[in-house]
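The structure appears below as structure tokens.
Left out: one protein chain. Kept in place: all the others.
A, B and C label the chains in the order they appear, each numbered from 1.
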Amino acid sequence: MRGRQQFSIHFLQYLDPEGNLDLPLPEWTTDGPLLLSIYQNMVLARLLDQKAVALQRTGQMGTYPSILGQEAISVCTGLAMAKNDVLVPYYRDAPAQMIRGMSAAELFMYWGGDERGGNLNTASLDLPICVPIATQLTQAAGVATALKIKGEDSVVVTSCGDGATSKGDFMEALNLAGVWDLPIVFVINNNRWAISVPLAQQTRAPTLAQKAIAAGIEGIQVDGNDPIAVYEVISKAIERAREHKTPTLIEALSYRLSDHTTADDASRYRDADELKAHWQEEPIHRFQQFLHQQGLWDREQEKALQSHCQQTIDQAVEQYLAAEEEPATAIIDYLHAFLPYSLESQRSAIQHKDASVNTEGESR
Amino acid sequence: MRGRQQFSIHFLQYLDPEGNLDLPLPEWTTDGPLLLSIYQNMVLARLLDQKAVALQRTGQMGTYPSILGQEAISVCTGLAMAKNDVLVPYYRDAPAQMIRGMSAAELFMYWGGDERGGNLNTASLDLPICVPIATQLTQAAGVATALKIKGEDSVVVTSCGDGATSKGDFMEALNLAGVWDLPIVFVINNNRWAISVPLAQQTRAPTLAQKAIAAGIEGIQVDGNDPIAVYEVISKAIERAREHKTPTLIEALSYRLSDHTTADDASRYRDADELKAHWQEEPIHRFQQFLHQQGLWDREQEKALQSHCQQTIDQAVEQYLAAEEEPATAIIDYLHAFLPYSLESQRSAIQHKDASVNTEGESR
Amino acid sequence: MNMSFSTSDSPSTDDAVEPDKSPSPDIGGKIEAENKECVLVEAINMALHYEMARDDSVVVLGEDVATNGGVFRATLDLKQTFGAARVLDTPLAEGLIGGISIGMATQGLKPVTEIQFMGFMFAALEQLMCHAARMRNRTRGRLACPMVVRMPFGGGIHAPEHHSESTEALLAHTPGLRVVIPSSPIRAYGLLLAAIRDPDPVIFLEPKRIYRAQAQRVCNDGEALPLDTCFTLREGEDITLVSWGALISECSQVADQMLERGIAVELIDVATVSPLDMATILESVAKTGRCVIAHEAPKTGGIGGEIAAQLAEHALLDLKAPVLRVAGYDTVMPYAKKEALYLPSAAQISNAIQQVLNFA
Partner (left out) sequence: MNMSFSTSDSPSTDDAVEPDKSPSPDIGGKIEAENKECVLVEAINMALHYEMARDDSVVVLGEDVATNGGVFRATLDLKQTFGAARVLDTPLAEGLIGGISIGMATQGLKPVTEIQFMGFMFAALEQLMCHAARMRNRTRGRLACPMVVRMPFGGGIHAPEHHSESTEALLAHTPGLRVVIPSSPIRAYGLLLAAIRDPDPVIFLEPKRIYRAQAQRVCNDGEALPLDTCFTLREGEDITLVSWGALISECSQVADQMLERGIAVELIDVATVSPLDMATILESVAKTGRCVIAHEAPKTGGIGGEIAAQLAEHALLDLKAPVLRVAGYDTVMPYAKKEALYLPSAAQISNAIQQVLNFA
């Protein structure tokens, strides 16, 4: 006896790199303010990203992972989610986090080496970003399980990079989402590189979306630099998750136009021509062209937007640089809800050491 | 723009549960001695398994995981491999290990709590069995990498259960096999249960073979109780691995007719009817019917085989029970190639303690 | 799959991150305090029943914990009583189990997670050490991980490879994790309740060798024990004997024998190996001047080393003799045939005590 099971993976793109339409627009695109919001958030994201790099370069912040060229994915993620949904982001998702309430100052704080950057200064149940690759994904599955147990109608959106799909956690989370029918959307930012390792050295799978097949769930590939396609796919997946408690894996194809982080030098391992070619596909120019074509955007608006963003960012920088330092004991005060008595003497030692650092200067 | 990628998973079966042919036989089945060897090894495997359970029940051996009903998979694995191939087995692969040189006494030793059971008393580079689920799979990928680096034409066969496919290691290994073109064959013994957890609670994927799609490699599902199909699929996969350095994932559908181990009681969680139904599909009866039909086997031969197996097993039991104990210091002597001098005093303490245990009896 | 997530039993999670060490006085009459003669694993089961009834936000998950009630039956009947939405059989993946527990805990649930054997915890360590232990700190208190990870541990039951290890020191060296080890049914009951109610992650290690050893009368009154206090099991003037887990029985035995010979052993059950209650131990050693520490884990780098080091730091002048440790050898846990050779014995403990007492 022979039998056969068939599976397929679709790819979706509305706007080509020139901003021209490949397909008839989905219905929601009649919502002009939403289209503009996508654009405005992408521009803000890019300018903020530039500022973060500048802060690092001038010694005012630590190592930072730029999201240059991948703004569409994160912005559409943030805009497609409802307020009571839960975001479990990875470290190139600042735009989504900010749409959901994180301040730019908090972003700077986090990468400036200050834990308060993970507080998000809100009552949100979003998880903070996650440095150990892919570990957020099983946590996200746990969040989705909790929402389901609690009978809430909110959903989880979680994200990771292409490299992260090689780590077992990725598949474990996908598999659980399938078997427990979890209200969750996985978004892969496939920017083609994991530090110096190109996608072709991560996997032989021609798409990352097909990894969904292993878990028996829906997988789809989308042009991650086409905000229309990204928003369409993410919002539909969120809807499905909310209404039918079914998970989706989305592979958003993009490209890392920057170095991996400010500590990296991609010219060591990456072809200049490849980089140049991908600049032709980046999302902001493409979307601007489209909005122009649709008569939704002009130079005046652009100018106003730029200056508004600049102002927001300047304020954030100011706030960041002016922030008072946390007390020394903060390094132990948040370890447990209550300080175990056995740590009391260490807590005083920290205070004492801080005093001596303050009077003697950096004593190391 | 819309695009679509297609994937498919095939299922293969030659013999139905009554031993009747579904498909024309593959060419290698003209090799009568091979067919008989499959049968004989399956019978030996079953009798040995019974003995192992009996040894446990009578307090002469520790916890033991029976392979009742899954003999075809492991026997065909062992027979399809070349001598210089490397087996990286899981704990229901004793038949394959024995075909490759492990003695029955070593099997008893291992489950009797004696490390010499992992020595395999041979110069083989096969790995010993692996208790932490799925961890053998990435090791197997490493073995395959080594074979490839060394330019050898041998291949690796590795195995696991259905439950193991939920653990990240499984996917990590599959993915590496794809991207590094490794000469490796993964065999899943899908016996439908992971202790008390049925397959439907492990994954929503309708087949386990489709997990190969996530790694961009070949996957195939086979009736694991049909020795013809199993041997065909495994030997073809080994051939491909040897000649083209391409990996394959094989899902062999079988059923765990026994409790999970001698420490388990499956009646607590498993329907008696389900168990009964699956007894109709077990491989030995099926294959015996087939051999009868082919005129390759008769009652006399069966009788001779049974008594030969009994003899082999009795000898092994005798050897096992008569084995001299390892010296006490064996528990530290194999930790490193050379005992670090800091452990010398512990080594003498072990000797000393052993002496006191021997004179005072069990002192705990 | 047959897991029903009904909205009707949606838990109230208002007080999810609030500390709560006292039992609710009114739990709708569902549970009556009863004295039950039970063994350690039954006491754990009783505590789980109690707390799931009291607090809707408690959920139980792990491999084989639901339908099968756990391979040691610690979670018996929980699924029947509290439903499939609160008692979850997970796929086979410890990293996943760690991760989902964290995710659930951040959303106001209180997962009580089982790792089937401590030897299988390794795949979960990334989640436990990098995330569970840090979530509160990383978010400056916004999110927390009120979760318990239960693991049977230790040797002596003639189990196969990887089923008999004692690696509590790895967990105890991880700031942000509490590590708790009961040594009797009563302490198992009270400490598990405390662990579940603690607003932070607690690793709860169950000495499986004594799962079904001596029964005790345990009062099912929902009374938790403190999570940061050693238990002085018997007082004595001559020497302090410090241990935890299954070895407490050998230690008691030795203390009995010693008493017959006129030697009064003060026996301390550490119980909460992290954070360590050194105050109790120091006070005892200040009195006795002598100390022996016994544990199953390999000696080097075990928690016994930390205790001895703190004695060398804070009690040097009290010490009348070297601090001896009776512990596992620094080698891989042997298979069943030789595990007795590895495990610290009463004779070894008693020898060490004698040696310390004989010290000039």
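Odds and ends about this structure:
Note that in this section a residue touches a chain if its C-beta (ideal position, glycine included) is under 8 Å from a C-beta of that chain, and two chains touch if they have at least 3 such contacts.
Keep in mind that what you see is a predicted model, and the values were worked out from it rather than measured.
Among the displayed chains, contact with the absent chain in the complete complex occurs for A, B, C.
Across A:A82, A:V131, A:A277 or A:L321, the single residue that touches the chain missing here is A:V131.
Touch with the chain that is not drawn comes from one residue among A:L21, A:L34, A:L47 or A:I195, which is A:I195. Of B:V75, B:V155 or B:A173, it is B:A173 that touches the chain left out of the display. Check C:A172, C:A224, C:L241 or C:V265 against the missing chain and you find that the one touching it is C:A172. Within the whole complex, the absent chain has one touching residue among B:A146, B:A304, B:L321 or B:A355, and that is B:A146. Shown as candidates are A:R4, A:K83 or A:R268; the residue that touches the absent chain is A:R268.
On the side of subunit A, touch with the chain left out of the figure occurs at residues 62-63, 111-115, 131-134, 163-164, 166-169, 194-197, 200-204, 263-264, 268-269, 325-326, 328, 330-332, 335, 343, 346, 349-350, 353-354, 356-357, 360, 362-364. Seen from subunit B, the chain kept out of the figure touches residues 86, 88, 115-116, 118-120, 122, 124-125, 127-128, 130, 132, 135, 137-152, 168-169, 172-173, 175-176, 179-181, 245, 330, 334-338, 340-343. Panel shows subunit C; residues 95, 119, 122-123, 125-126, 129-130, 133-134, 137-138, 161-162, 167, 169-170, 172-173, 175-176, 274-276, 297-298, 300-314, 316, 319, 321-325, 329-332 of it touch the chain omitted from the view.
We take it that only the chains that are shown with their structure count from here on.
Two chain pairs, B-C and A-C, are compared here, and A-C has more C-beta pairs in contact (counted per touch definition above). Centroids built from CA atoms put subunit C at 36 Å from subunit B.
Subunit A and subunit C, compared by their mean Cα positions, are separated by 39 Å.
Shown for subunit A are the residues that touch two or more other chains, namely 168-169, 172, 175, 179, 181. In subunit C, the residues touching two or more other chains are 1, 3, 91, 93, 95-96.
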